[in-house]
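This is the structure I have questions about; it appears just below.
Removed from the display is one protein chain of the complex; every other protein chain stays in position.
First chain written, first letter: the chains are A, B and C, and each begins at residue 1.
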Amino acid sequence: MLSTFFAVLRRDLLLAWRGRADVMVTLAFFVIVVCLFPFGVGAEPNLLRAIAPGVLWVAALLACLLSLHRLFAQDYADGTLEQLLLSSEPAVLWVLAKILAFWLTTGLPVVVVAPGLGLLLDLEQGALPVLVLSLALGTPILALLGAVGAALTLGVRGGGMLLALLILPLFVPVLIFGAGAVEAEASGTGALAHLLLLGGGLAGALALAPIACAASLRISTE
Amino acid sequence: MLEADNLACLKGDRLLFRGLALRLAAGELLRIAGPNGVGKTSLLRLVSGLALAEAGEVRWKGTAIGRDREAFHRDLLYVGHAPALNDMLTPLENLQFTIAAAGDEADAESCMQALVRIGLANQLDLPARVLSQGQRRRVGLARLFLSARRPLWVLDEPFTALDVGAVEDLAGTLSDHCTAGGMVMLTTHQDAPFAMPPKVLDVGAFAC
Amino acid sequence: MMQWESWSAFWDMGGAGFFVWGSYGVTFAVIALELVLVLQRRKETVKRLLRWRRAVGKDGSGRAGARMES
Partner (left out) sequence: MASGSIDQDNRMNPSPRGPSVLRFAAPQNFYPLAGRLAPWFAVTAAVLTLIGLWLAFFVAPVDATQGNVYRVIFIHVPAAWMSMFIYLVMAFWSAVGLVMNTRLSFVMSQALAPTGAMFCFVALWTGALWGRPTWGAYWVWDARLTSQLLLLFLYFGFIALTRAIEDPRRGDRAGAIIALVGAVNVPVIYFSVKWWNTLHQGASVSLTKAPSMASTMLMGMLVLAFASWAYTLAVTLWRVRPMILERERHTEWVGAVLDREGGRK
């Protein structure tokens, strides 16, 4: 039953490994965007500390958006997507595998380097675990929602910009609770409620997004 | 047994054909004929369930294919225009993935044998991007040797870019599949030496 | 004039004329614009379809040039 799931997961991870330059580019983008902010708003530590959660989260969101169009584009172009849609396993399974592989190669690196960047912005050290946790809960939601948009815009002219227009409004709640969690922890009010809401959102997205994504892929390859 | 009644196909804003009926029983080989652009590929995509018919329905063993998609796809092998090859993977990795993605078990040994048999012994470990058109085609077709369990084969232009020997070999494989009780539905622009004369369906007769 | 002493008081809206009339003015301008666009779209569609019909022949057969030319 899970053979398709693992086959897709293994292949996508292998492909990411062979094309690891792409993964590094996403990560570099994340780092550079964060490093730009002090130049824009000034290097005043109090100010940087105040905007750090928002900056880190917006940068993570943009990094995810930047690589989303790669999620299905290659498989769509070379016909692999057709073969996957003809699989005798339910489409939801391999869609989930692709999204998981995508998150492991773009979301996870961001989660890993985020604490370092938090220190650059003078974020309180006590808030770093919450930053990691909120990103670990939130970036999968971004990947799940983004996958639906990526599936719908496959092969559409101007697809990249369209993808951004479609899914950025949907990312807003994730951004609110993600950045809010870090901020709440830094200001001492506790991040539990934010993190619970993020967890709930992840559960909801896990349940619904793969179905919408599979339907979108069928529509786009028709 | 594959049946379709009163099929109509819309591509973009254009109606390609309508009122098309077809019937394919065990052991039969059906060749879809017709001029370019008449909708041969579209018909194959309708039959395989990749596209939705504008009207009419396709039935496999008496059930509409949309009703039990997984069961139908267990019995179907579709090789389309696109070879479904990823350039960064070797032919062996590609073939193993395609088989597993379809939901079948495939060990490296039998995949390797299939690739050797189709004439890619020297390319097993090269990335797919260095292969020629004909070689890419063959990687896709190597699946046929591992898919005898799937009764219905739907092949879009399988002979394109193959040399004479490979065409003969492929025609033999298709004939064997039919003799063993399978069904083959294909489009082709060239004559192939099949063991039995194929049934022919001219899509042009239903064109709009 | 149940609420207003004079027309000038009405237009002035107690000093908030710009905000009130700016709201109402833009709203009705946008609505008028939408109506014009809808009407224009209908005219243009009919014209285009008539041209298309002449191009493919009166029977409406899609055999030749059935793709829209825009």
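Note that in this section contacts are C-beta pairs under 8 Å (C-beta built on N, C-alpha and C of every residue); 3 or more make two chains touch, one makes a residue touch a chain.
Since this is a predicted model, take the numbers as computed values, not measurements.
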Chains on display which the left-out chain touches in the complete complex: A, B, C
Contact with the hidden chain (one of A:S3, A:T105 or A:S216): A:S216
Hidden partner chain, residues of chain C it touches: 1-4, 10, 13-16, 18-20, 22-24, 26-27, 30-31, 34-35, 38-39, 41-42, 45-46, 49-50, 52-53, 58-63, 66
Contact footprint on chain B, counting only the chain that is left out: 8, 10-13, 15, 18-19, 52, 54-55, 207-208
On chain A, residues whose C-beta touches the chain left out of the figure: 145, 148-149, 152-153, 156-159, 162, 165-166, 168-170, 172-173, 176-177, 180, 184, 201, 208, 212, 215-216, 219-220, 222
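One rule holds for everything that comes next: only the chains that are shown with their structure count from here on.
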Whole-Å gap between the CA centroids of chain A and chain B: 37
Between chain B and chain C, centroid-to-centroid distance (C-alpha), Å: 51
Averaged-CA centre spacing for the pair chain C and chain A, given as whole angstrom: 41
Sequence positions of chain C contacting 2 or more other chains: none
Junction residues of chain B, two or more chains touched: none
Of chain A, residues touching chain B in the complex: 3-4, 6-8, 11, 14-15, 18-19, 74-75, 77-80, 82-90, 94, 221-222
Complex contact set, residues of chain B against chain A: 48-52, 70-71, 73-74, 76, 78, 80-89, 93, 97-98, 100-103, 105
